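Input: a single structure, listed below in structure tokens.
Of the protein chains in this complex, all but one are displayed in their positions.
Chain naming follows the written order as A, B and C, and within any one chain the residues start at number 1.
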């Protein structure tokens, strides 16, 4: 159960190894990587900048992680969220869920992403290749995704 | 859409990069790694050996991959399955699903695992630290997992 | 002479841009007791606040770094933040 908010890129192998190396009680590891897409609403992006609320960000990510551990039998979890300016193709967020069982790992990773998207205080601002820019609007589908977990 | 059956270990970063490098149309990448657990049914494992049906294995994995692509908007998928003798903690199988949207990536990766588990011709034989050995029995829960995808 | 309290107010994303600053410490009358009342009080401070809170239902709040509703009492909180719906992940 660890979270990180960082400017630096993340590496999947290193992040998974940090959770699993030397352990033989894990049978299933699910990772989710969210990346910057090159096009948004018909506009070609030059970059995306992520702002966050230091302090609260870590607290929210840790709270979401604890919710997942209370709900599924998880051996380990990890959340890494980048901030600052990212280019199309770069990773924004990494979530890892490790369990003895694959369904728990899948469900927990999906749950972590749904909760993170609707509660962790990050905001994305896009800059188009034409210089136009704007804050990304929150999506109703994210609230709908959250609803499927109940409570 | 590629599949591999191999003795060698796989590396997450390299496998993901092979699917995604230079692309900016992907927003979500889900990976599933199945690993050898050190204990099975109360027995401590020394190793697990995977036998397969060469030729049919590749064909089945490709068929399962095509089913996923027909069902979800996927930018790329990858299945790597190891054969031979593996130690506890080692990766057995890797599935990757990349999509513009996170739910499609999660669902497709989960679907690929459920189908692979019930149709790809692999068989696991365990060897305990006490020298005892035996073929792993198929699990009813795998058939139940498959049923949730319908048809 | 009415009593006041000081509270640190943080703004993020377009709320920050509209108000023109990310952080300020304000002296708040004790009569302002809830998040919604604080929003109303801030809106009266000037056009930049009016613009930021033009649609108060959209702006979210966190009290001492926990999400709260407009009806939440400010209590003894030392920090309140206002921001648009989050868009991370």
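In this section, contacts are C-beta pairs under 8 Å (C-beta built on N, C-alpha and C of every residue); 3 or more make two chains touch, one makes a residue touch a chain.
As the structure is a prediction and not an experimental result, all values here were calculated from the model.
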Visible chains that the absent chain touches, using the contact criterion stated earlier: B
From B:43, B:69, B:101 or B:124, residue that would touch the chain that is not displayed: B:124
Contact residue for the chain not shown (choose from B:68, B:97 or B:113): B:113
Residue among B:10, B:53 or B:149 touching the omitted chain: B:53
Contact set of subunit B toward the excluded chain (per top definition): 34, 50-53, 55-56, 59, 81, 92-93, 113, 116-125, 135-139
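Keep this in mind: only the chains that are shown with their structure count from here on.
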Chain nearest the global centroid, as defined over all protein CA atoms shown: A
Centroid spacing, where centroids are CA-atom means, of subunit B and subunit C in whole angstrom: 49
Gap in Å, rounded to a whole number, between the CA centres of subunit B and subunit A: 23
Subunit A residues counted as touching two or more neighbouring chains: 34, 113
